[in-house]
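With one protein chain held back, the other chains of the complex are shown just where they sit.
What follows is subunit A.
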Amino acid sequence: MQLTLEFGGGLELLCDSVKIHDVNVIPNNEVDKLTMKDLLVWVRTNVIKERPEMFMKEDSVRPGVLVLVNDCDWELSGQLDTPLEEKDVVVFISTLHGG
């Protein structure tokens, strides 16, 4: 599944200072089904290069990290249960850096 990931607010520092990543995520078991919960695990393994604890806490993002799926707050689409589709754009922004 082709997705565009964007990291901002300082989170890009955890992945070689690259903000935008075009990725191809292959769903684990069930075909054609990918949720944000799966994506987070995939991102932690495949995209984050350092200090993963700045990105995730337990099985979700660290509190203070905002998530938008296709420019919509993931709190409106079910957070971890948000289903993902081909060509979705997922944005992660830390609110924890700087003032």
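Just so we're on the same page, a contact is a pair of C-beta atoms (placed from the backbone, for glycine too) under 8 Å apart; a residue touches a chain by one contact, two chains touch by 3 or more; residues count from 1.
Please note the rule applied: contacts and distances are computed from a predicted model.
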| item | value |
| --- | --- |
| Protein name as given in UniProt for the chain not displayed, "Cytoplasmic tRNA 2-thiolation protein 1", "Large ribosomal subunit protein bL27m", "DNA-directed RNA polymerases I and III subunit RPAC2" or "AP-3 complex subunit sigma isoform X2" | "Cytoplasmic tRNA 2-thiolation protein 1" |
| Of A:20, A:41 or A:72, the residue in touch with the unshown chain | A:72 |
| Residues of subunit A in contact with the chain not shown | 8-10, 13, 51, 53-54, 62-64, 66, 68, 70-73, 75-77, 83, 85, 91, 93-99 |
